[in-house]
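One protein chain omitted, others in place.
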Amino acid sequence: MSDARLTDPAVDAADATLLQKRVDRRRALGILLGGAAVATQAAAACSPVAPLSDEEREVKLLAWREYIKGNYRFMTEAERAETIARLERIAKVKRGVDVRIQSTGAQPGVEFGYAFNISKCKGFRSCVQACINENNLDRRAATQYIRIFEMENGVVDLEEADATFQHEVPAEGHFYMGTQCFQCANPPCVKVCPVGATWQEPDGITVIDYDWCIGCRYCMAACPYWARRFNWSEPEVPVDQLNPNQHYLGNRARKTGVVEKCTFCIHRTRQGRLPACAEACPTGARVFGNLLDPDSEIRWVLANKKVFRLKEDLNTEPRFWYFTD
Amino acid sequence: MHLWAFGLSALRSATTGGRRYHVWMGTLTLIMLVGAYAYSLQLRHGLGVTGLSDHVSWGLYISNFTFLVGLAAAAMMLVLPAYILHDVDFSRAVLMAEAVAVSALVMCLSFVVVDIGNPLGGWHLLPGIGYLNWPRSLLAWDVLVLNGYLAINLAIPFYILYSRYCGRAPDKRKYLPWMYLAVMWAVSIHLVTAFLLAGLPARPFWNTALLGPRFLASAFTAGPAFVILLLSFIKRETSYPIAEGAFTKLALITTVAAQINFVMLGSELFYKFYSPTLHGINARYLFFGVHGHHALVPWIWTAIGLGAAATLALMIHPIRRNPRYLAIACAALFVGIWVEKGIGLVVPGFVPSPLGELVEYTPSLVELGVTAGIWALGMFVLTVLVRVALPIELGQVRSPYLDDTPAAPIVRPRSSRVAARDTGPVRTR
Partner (left out) sequence: MTGRSLRLGAAGLAAAFLALGCGQRGGAPARERDGGERVHNIPSSGAAIAHVDSEQAARNATREPGALETVTAGPVAPWKGPGGKPFEVALRTADPTTALARKFGTITLQTSARARAPDLGQYPCTSCHLGRKITLAEKRIPDAHQNIKPQHPRQTGGACKTCHAPDNVELLALQSGERATLDHTYRVCAQCHFAQANAWAGGGHGKRLDGWQGRRVLMGCADCHDPHKPALERRIPFRAPVLARPRADDP
């Protein structure tokens, strides 16, 4: 299991050396342009046409600072804290909500794995419901990270499966198979990103910096599991349905024109909790745990059950296994 | 001083012309404005105003992009025989070919920009302040090679034209190495674009080693076909001397490339349909439709019909040598390949999705508007470039700072409508 990890130490080292230079340059640029922005805003404030309130001016300035910030992956801890403070403030001023955005890093010695019991899943879609609410998914576009496919017994073929079933389940003679992001160890989506806005964290979660993504959607074309979603329009989550417990790399507010994906509920799992889908599942079909811990439940399943992975021939090394009773 | 004068006379060449010229440019401007409005809607509301979806995440924009990269590459490949093999017949055509390459590249880059969801984040690509994921991402490669190619293709003709403008013969030692580079670069931009799609095992429809060669073959069909159309128009409308031999050669290249393209298409069809696997479902969708969904079927068969008819026609010598039939065949090939390699290549890669969900794609009005606008922009750029290059090449326009008397035009224009004011040197003071 541990032979196919694709952490690229050479690339990371090179990135690290470039880091300081890049940060300095960007900071200089930021100060320069930021000053200009303040000046323009001051001018705009003086003009009689559209006087900005203090809050509007503050949000504009915050938005500008957000615009010139760097890639989260290369930020220092201080920069991370700053951007999070800005994002929390923007949420407060613009929407009147107190969100708490974590930047919790990966735990050492942890690599997440997931197993899905196709004998147990009954197609209730409780996981989907929990996922939507937990991850602040766009309600207007009805975005869903998880797909549950209804398949006829005897055939494991996604072409013939139906994910749009809406009848009493489980249906006679059918079984159910769920898909979501498989957090591949060899992720095709990561290497194609032209700006490095998506990467694999040390605990195996592939994340996106929504503010660094340019929205080219190459990763969506590259994913063999159709795990990525795009914000075609401004995502909408009613304030009273907003989950304030957020992570910078996870369920915080997304914007128009960027890609998002399942992160195994990074804001929960990095605190030792289960992903929302695994916890909400009423059938116990979902097993989640640390692949590096030989005494974990996921390792027990891999050792004691007959497992398979989807499209294993593509060498993506998903961290998501299917098993049967 | 010369440079300033060059700019001014270029501006003058581009803005003067007969009534038809102005109507043409006016129409293009109008379409560009419509496109700009459509794009403003897209900027305001997001890509939601397009027909794209999570299932079909690339559509008309990327289709046009892949097609136009081919056009840009193929046009430049015509340089090879002209400058390197010293084929005189060709050298007149080459400047036009470079103009085609530049305008195709302008369209390519525009299509990429409008396809991006967060264009304001474009600076993230810049090495130094941003992060360019090179060499791992093929898209990063594409950004580099396309911009590099554009730079080369602007620099070489500029050098040649500017030298002529200043009354010097362009120095071969200075531009020939770049010409070699440009030719190799042309192959690379098209292969890189093919690899961009072919390198995705997620999409078995594209994931074939034949995609790169097929791209080249189809580009070599569409590119010269377009240049033939352009040259015959120029020949009809201006005094620019284009030898019959250029047409003969271009037509031959087009014909051979079209034949090779068909062989490759046949191989692809054999591979997909002789022993159909589950991976062939995208091809089945494209050619025959799946589960009652067949939006692309009429398009692809029309394209193949046009291509086949044109290829057959071009194989008959009398037809190929008749300028009228040649033009019709070239137009048919161009349109056929635009469909086959644009919509017919990009969209079926997404239908059905890797999880077997079948969602079809129809471009929206906004998308069509933006696309039309970008094509108008490309035609506009092409017209301006040709308009600027022709009088200089003909020696009609030269720097006013030259001591010698201005060179007389080589041939008097046949039609005064277009070249009426191009007969003498343009004084900038």
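Order of writing sets the chain letters: A and B. Residues in each chain are counted from 1.
Basically, a contact is a pair of C-beta atoms (placed from the backbone, for glycine too) under 8 Å apart; a residue touches a chain by one contact, two chains touch by 3 or more.
Source: prediction; values computed, not measured.
Trainee: Determine which of the presented chains are touched by the chain that is not presented, and list them.
Mentor: So, spelled out: the chain left out of view touches A, B.
Trainee: So which of B:A5, B:L28 or B:V49 would be touching the chain we can't see?
Mentor: Missing-chain contact among the listed residues: B:V49.
Trainee: Specify the residue from the set A:I84, A:A253 or A:L310 that touches the hidden chain.
Mentor: Checking the options A:I84, A:A253 or A:L310, the one contacting the hidden chain is A:I84.
Trainee: Considering the entire assembly, which residues of chain B contact the chain that has been omitted?
Mentor: These residues touch the chain not displayed: 41, 45-46, 48-49, 51, 53-55, 357, 359, 364-366.
Trainee: Which positions on chain A touch the chain that was left off?
Mentor: 76-78, 81-82, 84-85, 88, 100, 102-105, 107, 115, 117, 120, 122-126, 128-136, 140-142, 144, 147-148, 163-170, 232-233, 240-245, 267-274, 276, 279-284, 287-290, 294-301, 304-305, 323, 325
The criterion applied here is as follows: only the chains that are shown with their structure count from here on.
Trainee: Between chain A and chain B, what is the gap in Å from one C-alpha centre to the other?
Mentor: For chain A versus chain B, the centre distance works out to 38 Å.
Trainee: In the complex, go through chain A and note every residue touching chain B.
Mentor: Those residues of chain A that touch chain B are 11, 22, 25-26, 29, 67, 71, 74, 141, 143, 147, 149, 157-161, 163, 179, 188, 191-197, 211-218, 220-226, 228-234, 255-259, 311, 314-315.
Trainee: Show which residues of chain B lie in contact with chain A when the two form their complex.
Mentor: Per the stated touch rule, the residues are 45-48, 50, 52-55, 57-58, 112, 115-122, 124-125, 128-133, 136-140, 143, 196-197, 199-203, 278, 281, 349-350, 352-357.
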